[in-house]
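Presented below is the structure to which this report refers.
A single protein chain has been removed from this complex, and every other one stays in its place.
And then chain A:
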Amino acid sequence: MKISGTIMILGSALLLGLFFYPLWNIRLEAPQYPDPLGMDIYIAGIEGEEEFDIQNIDGVNHYIGMKKIPKPEEMWEFNVFPIVIGSMAGLGILLGFLGFFGKISPHWFMGWLVLMIILGILGMYDFNNWLLDYGTDLDPKAIIKLTDAEGNPLNYKPPLLGSEKILNFTAHSYPRTGAYMMFIGMFLTLIAWFAGFRTVKTKK
């Protein structure tokens, strides 16, 4: 259980990377923006890749009546996400230590992972909802009002993952360092469970 516990500690500690590195990134590329405008999404707020990118994204978006990019205090997520991530990392590390000293069964590790996956899916669902709201809840006095073939207002939602063309912009939405550290961390906890499970089994 020593190896398994160590991997569990390591894996859940990797979550802490989210406090330093962005989780996600959305870049907007257009003929006039050969250097794309970009925003880094952290668990505690959104920052421009370049100093004035957020201001300039807001400037561009005002033509189609989009809301401004929210500041940390304007979205409850930016308060709750750090608490959730911090708690999960703490919990994972605690479980790892307990496992290391053989106090608990490795199935706790699996329990942690399942909880983390559920929370992750909820997080993604929430993020997607925000993107949807951001891309569709438009100012009725918007300067440029475009409709699709059926006459419905155009949807400017950036993709959750991947690249998509929105008017003159191409939006690229991809995970960043923080997310990769989280994925690796979660994968490590799976290995921790597997390793622990096997040791327990051989002992029996």
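As a convention for this text, a contact is a pair of C-beta atoms (placed from the backbone, for glycine too) under 8 Å apart; a residue touches a chain by one contact, two chains touch by 3 or more; residues count from 1.
Keep this in mind: contacts and distances are computed from a predicted model.
Enquirer: Can you work out the missing subunit's protein name as recorded in UniProt? Choose among "Membrane protein", "ABC transporter ATP-binding protein", "Nitrous oxide reductase apoprotein" or "Phosphoribosylformylglycinamidine synthase subunit PurL".
Expert: "Nitrous oxide reductase apoprotein"
Enquirer: Consider the whole complex, including the chain that is not shown, and state which of A:F101, A:Y125 or A:Y174 touches that chain.
Expert: Selected residue, touching the omitted chain: A:Y174.
Enquirer: Using the touch rule from the top, list residues of chain A that touch the missing partner.
Expert: The missing chain touches chain A at positions 27, 51-52, 55-56, 59, 63, 143-144, 172, 174.
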